[in-house]
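What follows is a short report on a single structure.
Only a single protein chain was left out; the remaining protein chains are all shown in position.
Chain lettering (A, B and C) follows the sequence in which the chains are written, and residue indices restart at 1 in each chain.
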Amino acid sequence: MQNFPILSFITLLPILGMVIILFIPKKQEIVIKSTTLAITAIQLIAAIILLKNFNYALGGVNDPSSFQFIEKFRWIDITGFSWIGRIKIDYFMGIDGISVPLVLLTAIISFIATLSSWTINKSVKGYFAMFLLLDTGMMGVFVALDFFLFYIFWELMLLPMYFLIGIWGGPRREYAAIKFFLYTLFGSIFILIVMIALYFSTTEVLADGTKVFTFNMLSMMNPQNFTATGILSPLNPNNLRLIAYIGLFVGFAIKIPMFPFHTWLPDAHVEAPTAISVILAGVLLKMGTYGILRVCFPIFPEITRQLVWYIALFGMINIIYGALCALAQKDFKKMIAYSSISHMGLVLLGMASLNSMGITGAVFQMFNHGTITAMLFLIVGVIYDRAHTRGLDEFGGLATQMPIYAGFTTLAFFAAIGLPGLSGFVSEAFVFLGAFGFTSIRTLTVISTLGILLGAGYMLWAMQRVFLGSLKDKWASLKDLTFREYAMLVPLSLIVLFLGIYPATMLNLMNSSVNAMVKFMANAQTMYGSLLH
Amino acid sequence: MNTNNLNYLVNSLYLIKPELVISAIIVLLVLVDLIMLKNKKLLPYISIAGLLIAGYFIIEHFETNSFAFSTSSSAGMLIVDPFGNFFKLLIVFASILVVLFSVTSVEIKNSLDRHGEYYALIFGMILGMMFMASASDLIVIYISLELVSLSSYVLAGFTKQSLRNSEASLKYVIYGGISSGIMLFGISIIYGITGSTNLYEINSLIQAPQVQSLTFLLAGILIFVGIGYKISAAPFHFWTPDVYEGAPIPITAYLSIASKAAGFALLIRFIKVTFIQSIDPEGFWHLLSIIDWKSFIIIISILTMTLGNFAALWQSNMKRLLAYSSIAHAGYLLLGLAVMSNEGITAILIYFVVYAFMNLGAFFVVMLIANKIGSEELDDYKGLSSSTPFLAVSLSIFLISLTGLPPTAGFIGKLYIFIALIDAKMIVVAVIALLNTVVSLYYYVKVLKHMFLDKSEKEIPAISTSYASAVLLIAILAPVLVFGIYFTPLVDLAKSSITLLGF
Amino acid sequence: MTQIGLNHFLFVSTVLFCLGIFGIITRKNAVMVLMGIELILNSANINFIAFAKYGNFGYQGQIMALFVIILAAAEAAIALAIVLNIYKTFSTVNVDEIDTMKD
Partner (left out) sequence: MTGNNLIQIALIILFLPLLGFTVTLFLAKKVKKIFLFETFILIVSFILSVALVFFKLNYFSQTTFTGEVNWINLGSISIDLGVMVDNIAVLMIFVVSLISMLVHLFSIAYMHGDKRYNRYFAYLGIFTFSMNGIVFTHNILMMYIFWELVGLSSYLLIGFWFEKKSASDAGKKAFIVNRVGDLGFFSGILILFATYHTFTFDKIFHQISLGVIPFNSEFWLTVTGILIFAGAIGKSAQFPLHVWLPDAMEGPTPVSALIHAATMVAAGVYLIIRVFPILTGNALEFIAIIGALSAFIPATIAITQNDIKKVLAYSTVSQLGYMVMALGVGAYKFAFFHLVTHAFFKAALFLGSGSVIHAMHHEQDIRKMGGLRKKLPLTYATFLISTLAISGVPLTSGFLSKDGILAGTFAFGNLTGQWFFAFVGFLVALVTAFYMFRLVILTFHGEPRDKEKFDHAHESPFVMVMPLVVLATLSIFIWYTPNPFNPEQGWFLSKWVKAPTIVTPQDARYSFLKSDEIKPEANVPTVQNVPAQTTQEINGSEEEVTFSKTYTEAMEHAHIPAMMLSLGLAGIGILFAFMFYQWKKLDPDKLAEKINPLYKLSLNKWYFDEIYDATFVALTLGISKLFAWFDNYIIDGIVNGSAALTKQVSNFSGKFDNIVVDGVVNGAAYLSGIVGLMFRRLQTGKVQTYIVLVVFSLVIILFIFKSF
């Protein structure tokens, strides 16, 4: 088990699946679908095995020795000349407590999304091929530890997403798709620049004793590895670390999406097919916050400490702003989209707290938001499949017509507004407790708690408009959930419930890593301060 | 004329074996064309064979570093060095592909009776370009440039039937004539100032500070006009869109790769050899301060890529769109030069290989589609995904690669350019260039959109591709993907060929 | 009376060059435009020869001039052929009207 490259397996399996699918004739739609299902199922199982063998004690974050399931071999190695040094890129994968929940999340969501893609009937082959490609991209981002590799995966999921929204989306799909594409590419160019700049600022000593530039993220986290003159090296008195940090942050923030870079999200969500919205909200948004946590924080700890107040500020804006916008929406799906902007704000706030409680909350919130919002979008999908409209005001009294559906919705909604006993509450509470514990952002935290109230506002209002009141006769024929929909909603509900009652299972998973991260961030000041003089 | 001169001549001839082969092939082609009037099938094979031989010779002497045809002084008219050989190799490679394209192209088939001229002219171009790649004397530079131009004028208008065709050639000839004229004037001034036409001699002559820089600047820029027109750098690019649109597709593809490559070889050699002062161990060049080439190139390149990308946003004709995109790429390539470092040159070489694959590939697909639906209008591309998924997918891969998204080779090309830029601390330029990439994404994706997202009004029949062309396409496609994942050989090749004679 | 010197030649060549440019830009008839090109080439030739003569640079200048003349001839031939072709297709040689491809 230990020497089996499980991370590569879990990451590249979907690509394999894609190849297989490409060889299945167009007509065999059912075969294609079930192949995809099988692939994602295997992926899920692999993820669970991974979890079983995961060592809770190891911290990871910036310490290569305590990462797990590491796979590392030389990928590109160009022995250059004196003036270029040598270009060296590793195929370097590994996970710690921060990435493992997201790996699990990705596996779960992909599986669920495959189920919900069952209704796709337009050029099925292409759809599932793209779907699996996307899957690889997402998974890769969470397991890559080499910046170059990370970037490749990061970009890899752009194109499939474009097609998935653009071909299988709603009426304004082309607009939404290109908007998503341009936005995210715009973001990633900053990541690219910073990546290269970091490359020229970081060296690593090889076995044969030669010093070479490296894309290895973990080396970038160790100030000892910085060159004296690199533009992003703290040793260089006039370095550009601050600017680079902002660039990088913006790059990731667009994915979160953080106000004011969020406008692609509602469009993308509204146009995307249900399954893709699920993926988008469930996993893609996390890539942004994960990026910040994995790249921005440990590589630029001292800058992070400088800017933490602003991060919290934007977190607060996201929370309040998103909630208020959600309150005004008339389109069910758009409302959910804005609500996830609001919830991602919590993640930002939690990370900004820089203490174990807050960061735990943030990571946990990533996972919970993944599951809960996935549920919400599935729920929207259910009603849209039946009624072919998403206007909140067009419904009413569905609770009498579709009681079980209403039941699941209630669960999801209350989970989203952080009702105790459901996972949403724990992460939310942790985020607030953590952030409040950090003196400088205390005020922001208190303001952010308004989100709790507003959340209840828009969710219950939507609840009332769709499910309560008297049933309109035109909906009198709507059927309650089908077996497939059960299969999608039940597991998620169980996760939400279980983690709400006994969150320790997930928290222990990330605990030591979070503590390591906190310790690292705490020492950053002294560590980097000493470097400068 | 004593013996050792003779020996020297023989040696020189020995050094330019590839060129000799090409010239021989020209003659052979003409003869064959005359002898067997009916059967033109043979011509492509001959050309391919000839190119392979030439290629072999190039590889054989890849590492050689020496002058050929020395004049009075030590320096010679031609140089044989890895740098030049790299470009010759690239040209040969491109030529092989173009010959293959021509075989499959319907446009060319239609004028079967004139195939002899066609291939002969192509080889004329090849010869000229090879000399461009290795010329170290202004005279040779001018002549080779003209040789290329003259043949390409004709080729641009080769299939005479269509309006666009002859119009293209007319514009090309006028525009080209003037540019080379201006260049020649510049050359004459330099000759006047330095009294020599050999780059090395000029270099040694102008090390002295008392050269009056304004005239020299004038001369330099006048010469740049000539080269800039070859590599279609703004503001000397105006011919490009019209000629690219007008010319037959194989020729367009050829112009976009080969003559651009030759032009770059020439430009780099001209600037480096003529104006170099010293190279520091970091590999950065320090040029003479007579002309501030660095900022000049930066301005030109940014102008070029911006103009190319933004103008491309609007194109509704595929060839024209690719024309503008190739202008934009010229801009990226110039950035590599603007770094004024060996790393920059490496980046350029890498980019050129990648660019050759993806651009030729794109043109090839466009041609295959045009063969069937007889149009390159974007609107006719609607719904191609259903009628010919294979072509659609491969075209999109090429376009994505042109955009420079991983994991395609295009990304690697750009990556190296940016590595060079950032290593030279030219962050701002890098940012501008990357923003350009974002813009370019839009029009490339517009093509994807037409093929995949839009449904066509009229029902288009399923387009079949012959096995031959399918194989060829895959052969071009494979490297685009492979180099995206594993690019060590590519970079090694580039690095081993950035040595110019004397440095 | 003063000796005819280098500057006179340069002056003439410059004038020729400008005339050439001017002709190219103003003349509508393709043939005239081609003539403009010829003017430019010849202005360069004058430079070469003048420089070679007054700067005692040896024969390179003259050689260059010869090359240029030959190439000019070739170019003219091709250009005229193309113009002919244009006349066949457009039935005009007015460069202004030949702009089907634009934007």
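Assume a contact is a pair of C-beta atoms (placed from the backbone, for glycine too) under 8 Å apart; a residue touches a chain by one contact, two chains touch by 3 or more.
These numbers come from a predicted model, not from an experiment.
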- Among the chains presented, those that the missing one touches: A, B, C
- Query: Thinking of the whole complex, not just what is shown, which of B:F62, B:F238 or B:F390 touches the missing chain?
  - Reply: B:F238
- Task: Could you tell which one of A:V446, A:A476 or A:L494 touches the chain left off the display?
- Result: A:V446
- Message: Of the residues A:I243, A:A456 or A:A487, I need the one that contacts the missing chain.
- Response: A:A456
- Out of A:F92, A:Y245, A:F425 or A:F520, point to the residue that touches the absent chain in the complete complex. A:F425
- Message: Which parts of subunit C face the unshown chain closely enough to count as touching?
- Response: 21, 24-25, 33, 95-96, 98-103
- Of the residues in subunit B, which ones touch the absent chain? 170-171, 174-175, 178-179, 182, 214, 217-218, 221-222, 225, 235-236, 238-239, 241-242, 289, 291-292, 295-296, 299, 306-307, 309-314, 438-439, 442, 449
- Message: For subunit A, which positions touch the chain that isn't shown here?
- Response: 174-175, 178-179, 182-183, 186, 260, 262-263, 266, 321, 324-329, 355-357, 360, 397, 399-400, 414, 419-421, 425-426, 429, 432-433, 436-437, 442, 445-446, 449-450, 452-454, 456-457, 460-461, 463-464, 467-471, 502-504, 507-508, 511-512, 514-515
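Everything below uses one rule, namely that only the chains that are shown with their structure count from here on.
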- Message: Taking the touch definition from the header, please name the shape of the chain graph: line, ring, star, complete or other.
- Response: line
- Maximum distance between Cα centroids and subunit A occurs for chain C
- Task: Based on C-beta pairs in contact, work out which chain pair has the most and send it over.
- Result: B-C
- Item | Whole-Å gap separating subunit B and subunit C, where each centre is the average of the chain's CA atoms | 27
- Note on the structure: Whole-Å distance, C-alpha centre of subunit A to that of subunit B, is 43
- Cα-centroid distance, subunit A relative to subunit C, in whole angstrom: 66
- Residues of subunit B that touch at least two other chains are none
- Mind listing the subunit C positions that touch subunit B in their complex? 13, 17, 20-21, 24, 30, 33-34, 36-37, 40-41, 43-45, 47-48, 50-51, 55, 57-58, 60-61, 63-64, 67-68, 71, 74-75, 78-79, 81-83, 85-86, 88-90, 95, 98-103
- Item | Contacting residues of subunit B [partner subunit A, same complex] | 281-283, 341-343, 346, 385-386, 400, 405-407, 411, 415, 418-419, 422-423, 425, 427, 430-431, 434-435, 437-438, 441-442, 445, 448-449, 452-453, 486-488, 491-492, 495
- subunit C partner contacts - residues on subunit B that touch it in the complex: 71-72, 139, 142-143, 146, 150, 153-154, 157, 160, 163-164, 166-171, 173-174, 177-178, 181-182, 184-185, 187-189, 191-192, 195-197, 241-242, 245-246, 314-315, 320
